[in-house]
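A protein chain is absent from this complex, but the other protein chains hold their places.
We just call them A and B in the order they show up, numbering each chain from 1.
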Amino acid sequence: MPLEQVVQLFPALADLPFREGYIRSIIYVSLYVSVTAVTLSTLFSLPVAMLMGFTDFPGKGLVKSVINTGMGFPSVVVGLLVLFAVSNQGPLGPLELIFTKEAMIMSQFVLATPPITAISLAAISGVSENVRDAARVLGGTRLDVALVVIKEARYGIATAILAGFGRAISEVGSVLIVGGNITGSDGISKTRTLTTAIQLEARQGRYDTAMVLGAVLLALVLTVNAIVVRLGDEGAMR
Amino acid sequence: MPIQRRKFIAAVGGGALASIAGCSGTDGGGQSEGGSSAGVTGETLTLTTTTSTYDTGLLDAIHSDFEEMYGVTVDAVAQGTGAALESARNGDSDVVMVHARGLEDEFMQNGYGINRRDLMFNDFVIVGPENDPAGIQGMESATEALTTIAESEAAFVSRGDNSGTHTKELNLWEAAGTDPGGEWYQEIGGGMGEALNNANQQGAYTLSDRGTFISQRSEIDLTILVQGPIEGGPEILSNPYGVMAVNPGVHDNANYDLAMAYIGWITSPGAQDAISNYEMNGEQLFFPEAVSEDPNFQQYVPEGWSSDSSEE
Partner (left out) sequence: MVRLSNATHAYGDETVIENLTLSIDPGEVVAIIGPSGVGKTTVLRILALFLSPTEGSVTFDGRDVWSLSEDERLKLRRRIGMVFQEASLFDATVARNVEYGLRVRESWTDRLRDELWSVVGSNGTPAAVTESLDLVGLADKLDQEARSLSGGEAQRVSFARALAYDPSYLLLDEPTSDLDPRNTDLIEDAVLEAKDRGIGVGVATHDMHQAERIADRIAVILGDGIAEFGPAEQVFENPTDERTAKFVSGELVY
């Protein structure tokens, strides 16, 4: 999309500190951080959800409480906790993660895991025990049975992942604190996401520009949702 | 069906690849062909500063010179005065640039900051609605203006966020001998831009740094009622900026070499010229202070410090 035409359509964009590549780079950072965080979280949450759904272990009730509390945990508080961890003074200090995308991925991992786990758990619990027995009896190993369960619960799990992604990509509190909202002098974002860019425009009173970026974020989320739903429909049509 | 699915997947995959290929810009100036300073090339300097400094766009305009000269990247983190100093205290940044002398002095006294230099200054202005309900237009004393506002209980917006600007505002009230409070005095807990917007909507007064006011002037209907020293107003409204390196004796991971290179560069005649040439909406925003024929020892030590009064 030629930038000049877009700026004509949205004069508010002329106020942005940079042009070429700036918006693309903040979209890239937003997606890179959130997609990575949600992927890692899914790899972690699905086994946890299956453990919770099919086995009993000491402390299970505690884990459930933690997950439910985590659903409503304010993102800025998570940011502070991760800051304490990765700051030079914190236990992970030597890894020099402060003000990096990796620290942002960490905090979004923490934010996305409770919804992904809880919603996946609900979906997985809905898979009937008979189906699991059938998978087992037909010669499946425990891993095979787990894969069958995931496939049976796939729509619920997709919802869970979308919920986690929504939470991650739209949050601003934690990525601002641990990322530092950094953009290079060449206009390419290092740790600036769509949400922190919006915050930057808003704090300077440039509300029009902030709204435009907000629209971009919304379009991004809608696109991701549409892709996942479309893939789901394709599956159903098979 | 399977054919449709294949095309769709190909489209999604191709689109994803194309956008990623287009998106990955270089991660800063680390690979530039500037002259190499052995030892620091390719490194990153973390600078923490205030939001009002960063939001003027000055740093983004001048940093590329430094980055090319040394082949490094500067990560400028705009956090707000308190957070910028706290990050430095924790060893999360290498160099800090703020405009709150009292806090800078404390920072030095506690051993966190060394090699301080006066960098540049601009000023604060008191702005308000054109109809000026409290009648402070053109006053030559900022404290008198504030007292007048308090007495007439004209609406006043305060940032209320412990930023450099907010600290200056509180110092002014104290110097005026007035304790602000009541319905007319509103603390919003927000940035300068928000404060200006807020004041604009209500027709209220507020204290603003000149830079932010200039950059927003076209969008708001407020006007400068009491000038700062740049335009002949009282000295008390001056807003000096300082830059300090984080003490490697306290944080051995601090990139001291590069921090000193940065301070050396930004206080050099070349960069100071660039600072004075930086304009927003056609007006100069900052006035360089670092280059001077006359000695200025006070910039290196906490204000009022002298060797006679030292505790050692």
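What we mean here is this: a contact is a pair of C-beta atoms (placed from the backbone, for glycine too) under 8 Å apart; a residue touches a chain by one contact, two chains touch by 3 or more.
None of the values given here were measured: they were computed from a predicted structure.
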Where A:Val77, A:Ala134 or A:Ala219 are the choices, the one touching the absent chain is A:Ala134
Residue positions on chain A contacting the omitted chain are 128, 130-131, 133-141, 144, 148, 151-152, 238
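Going forward, only the chains that are shown with their structure count from here on.
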Rounded to the nearest whole Å, what is the centre-to-centre distance of chain A and chain B, using the mean of the C-alpha atoms as each centre?
32
Mind pulling up the chain B residues that touch chain A in the complex?
1, 4-5, 8, 12, 20, 22-29, 46, 51, 55, 57, 59-61, 63-64, 67, 73-79, 90-92, 190-194, 196-197, 212, 215-216, 219-220, 251, 253
In the complex, chain A touches chain B at residues 17-18, 21, 24-25, 27-28, 87-89, 93, 96, 98-99, 180-188, 190, 200, 202-207, 227, 230, 234, 237-238
